[in-house]
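Rest of the complex left out; these chains stay put.
For clarity, chains are labelled A, B and C in written order, and residue numbers in each chain start from 1.
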Amino acid sequence: MFNTFGNRFRLTTFGESHGKCVGAVVDGCPSRLKLSAEDIQVQLDRRRPGQSRLTTARNESDVVRILSGVENGITLGSPIALAIDNLDRKPGDYTKMLNMPRPSHADLTYKLKYSILASSGGGRASARETVGRVAGGAVAEKFLVDRFGVKIVAWVSSVEGIDSPDLSEEKIEREDVDCNELRCPDLKSAAKMIAAIERAAKARDSVGGVVTCVCRNVPAGWGEPVFGKATALLAGAMLSIPACRGFEIGAGFAATRMRGSEHNDMYIRKGKTLGTVTNRSGGIQGGITNGEPVVFRVAFKPTASIGRAQRSADYKGKQVICEVGGRHDPCVVPRAVPIVEAMAALVFADIGLMAG
Amino acid sequence: MFNTFGNRFRLTTFGESHGKCVGAVVDGCPSRLKLSAEDIQVQLDRRRPGQSRLTTARNESDVVRILSGVENGITLGSPIALAIDNLDRKPGDYTKMLNMPRPSHADLTYKLKYSILASSGGGRASARETVGRVAGGAVAEKFLVDRFGVKIVAWVSSVEGIDSPDLSEEKIEREDVDCNELRCPDLKSAAKMIAAIERAAKARDSVGGVVTCVCRNVPAGWGEPVFGKATALLAGAMLSIPACRGFEIGAGFAATRMRGSEHNDMYIRKGKTLGTVTNRSGGIQGGITNGEPVVFRVAFKPTASIGRAQRSADYKGKQVICEVGGRHDPCVVPRAVPIVEAMAALVFADIGLMAG
Amino acid sequence: MFNTFGNRFRLTTFGESHGKCVGAVVDGCPSRLKLSAEDIQVQLDRRRPGQSRLTTARNESDVVRILSGVENGITLGSPIALAIDNLDRKPGDYTKMLNMPRPSHADLTYKLKYSILASSGGGRASARETVGRVAGGAVAEKFLVDRFGVKIVAWVSSVEGIDSPDLSEEKIEREDVDCNELRCPDLKSAAKMIAAIERAAKARDSVGGVVTCVCRNVPAGWGEPVFGKATALLAGAMLSIPACRGFEIGAGFAATRMRGSEHNDMYIRKGKTLGTVTNRSGGIQGGITNGEPVVFRVAFKPTASIGRAQRSADYKGKQVICEVGGRHDPCVVPRAVPIVEAMAALVFADIGLMAG
């Protein structure tokens, strides 16, 4: 269970990393929405590995097929099933790992939970699991753009401690983000981050980083109080992404170092409604959107799979030297960008439908 | 909706801050568990305001009554309804605020969503809403302690940027935490934090801080992959707490500054099973517990209600000077400690039951 | 778990038959709805035992208190908690039953499931559990009446095989139903049914019967296809009522004896929209309402508690003579009328909110 996300706009994903295909079923998407495979493909292409020398060389062409729910380019209101074949399966890569759990992977915990592991690759505990999220998120985004003009843009804002300047108040577009392979729209920081990744790759090591996401034009009044706060749903969505280790909204952890008089967002008239002068709340107050941009940051750990030998133990507890083969990213953060966008879109499509 | 938390172990809370009572219904608690009002009262007392000069003087005695689900001190398996009367209601305190939204409160967003506001206090968007969480969390904790020996302890680890040393590997107990009014078991740091809060209080201002939580003896193999990861459920639970702005598990945001070779937790034999040498994963890998302590940190913003005058706008957009009356904490973080523990208990009771 | 009903309009009930109180929390009720205790009390009074010589003499005054969610007679959008004290507890009545399961009661199955039984009465497996349903259903009905003009009326249409003529196309009102103690608006049939109940009561036996329910003015287009069909939700709601044994919509089981040409409802213009000439579909086609009255019938078995001695076995398997004490209805069906109405209201409030 729990391969389903959302209440009204629901995504169910399926597929192991080295099985026949991965895919998703989107349920609850309103009827009469224009939707083509191309709307989905564009985000899948941004998630795809092998886009640059920074990410893994595994070549997954990841072509989406729409199996149901759409006719003549229009949604019917029925479930939209999406399938993406796994073309580039090389199960052999991983077989030598089978007698030991890879450090900081889910091998051990899956074995404890299921008493069985997919014979190769991570099964569901693989970055490939996110294909279904990105596909479903693209449908959610189409709905949000068409009905509300919501704009969701994420980018890499930190790698191995190298921070870009705060761009959350700039009107960054996806073209700005994609201007370099790192997906950091600040070119100067991007160059430094790329150098850091290359240093790590050379050392057969990996690095982590932060993705910042801004959602503009989210209608005010979305989200539920108490347990269904928009902040809670976003946090739950982000921490469900593989390798995610932290989430903060607005000023986030920095707010813990502020006084109330610094952190509070004062109201001011904006057109016919009230806005805030600053946006330290990140667009959400009491769990409900206030009409300002929703701004949050998501922390990703360094890739657990590294080329360097690691001293670990096998399933029997014997000390061994672990050398992880396979093809892996020295830094997953650039590819996490469309995944963060997808999860944000799924959250807002869901609370948008619940808002009536 | 969304006043219910959990799938198998479910908490539904109710009650406005200045209404007749606040309360909760716990559904799914197994039968034949010993449970008394005292088990719940002890945590309510830790949440209660007026415990020290650091927190609000509002005197809420918060006595819990068990209305159902328990007979002769034993749970029946039926819903456990809990009610706590609101004794100390002074609605008048807030009335002058009614023509303007308090900055960084939920007044505006609630009005946008519901087209009506509770006539006094924050209604559901009040710290008082957390009484039901703490009461329900105490039931969850009783279940976890009795069946699995789980130990959940949280404390204040940072206030206004003053950090205590990392104590997450020490076996901190609640008595250690409660040795001072701030609930920071490191006395030296506590003294500095208290001084910071007093400075802020004197300036009619407020400060934020961080709560660290450690859950020991959580069985390995708990949590679901993909969207129901234990990390995702914990993050969603924590971000649903009023004033929460961030969550990180294990190394968290610091992991983004590490290399894989630094961050990876190597395996080692521990008794009959595998453990890890370090615990940068915070006890959860691939969303599933690995048997190591679950360690996470929760960021709280400075209290939005401050005594200082603030330049803001009223509902009509007119610039006004906002002076918030009422009785408020200069720092909510010490009182957030039992709330964080409650939400952690609710998450683990839920995934524990789902684990079968 | 599973003391909660509904997705968007949710009812959670609590309370054992002989505990302190029974009650309910209604979550998801829209804000700005007029709601008073009297709106709820009127249906509780119809459910209450002791209304006539046909039903049990147990005197439960059943006064509802609204604990939250309503201020100045207006709903706030927050959870509405309702409590009804158990005034007339006589636990002693049942104690002699404790060593044997009462035939066709839930004593044995509860013991198998929970390994514990409430010390007296049926605990949650008691007709008293339905108080929370009726209270919550009254809130749902207020919402349906105010926003959509929906009219829900149920009545007794059969007792021990004595059928009243089909009145489902007449505009029966609750006053018509309440014109006699049996709640059958056809006086001639009512008299025969009352005589049957009196004969059974005299024989220290009980009888079953059927409740017919008609919901008028339900908007067309409500309900979900596939698993969330309005028929499916109604059937699930009705079969969750204690003693319910069957459900049929429209022509129901009689449809199995018809040909398609007899059963099909032909379309005809009705005002600006399409209606049907006949209503054998009972107002629901493909799981979605079509604007015609929703008509269904609910079967209730004879009360399991009878005064007559029964040959049964105790928990150890020993043959015993079972004589059930306590105060029980010879026929629950008249009191089931407001319960059926409550569950219908809860279903339609829920699918109404989901329909947007």
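In this section, contacts are C-beta pairs under 8 Å (C-beta built on N, C-alpha and C of every residue); 3 or more make two chains touch, one makes a residue touch a chain.
None of these values were measured; they are calculated from a predicted model.
The complex in this file is a homo-oligomer whose displayed part has 3 chains and whose full count of copies is 4.
Keep in mind that, in the parts below, only the chains that are shown with their structure count from here on.
The pairing of chain B with chain C is characterised as same-residue: of all residue numbers used at this interface, over half are used by both copies. Across the assembly, the mean Cα position most removed from that of chain C is the one of A. The distance from the centre of chain A to the centre of chain C, with each centre set as the mean of the Cα atoms, comes to 46 Å. Separation between the centroids of chain B and chain C, computed from CA atoms only, is 39 Å. Along chain C, residues 8, 78 each make contact with two or more other chains.
Of all the residues in chain B, the ones that touch chain C in their complex are 1-4, 7-10, 12-16, 19-23, 25, 27-28, 31-32, 65, 67-69, 71-72, 74, 76-81, 83, 113-116, 118-119, 123-124. Within the complex formed with chain A, the residues of chain B that make contact are 1-5, 13, 100-101, 103-106, 108-110, 112-113, 124-125, 129, 158-161, 200, 203, 205-210, 220-221, 223-229, 231-240, 242, 244-253, 255-269, 274, 276, 280-282, 284-290, 299-306, 308, 310-313, 315, 317-319, 354-355.
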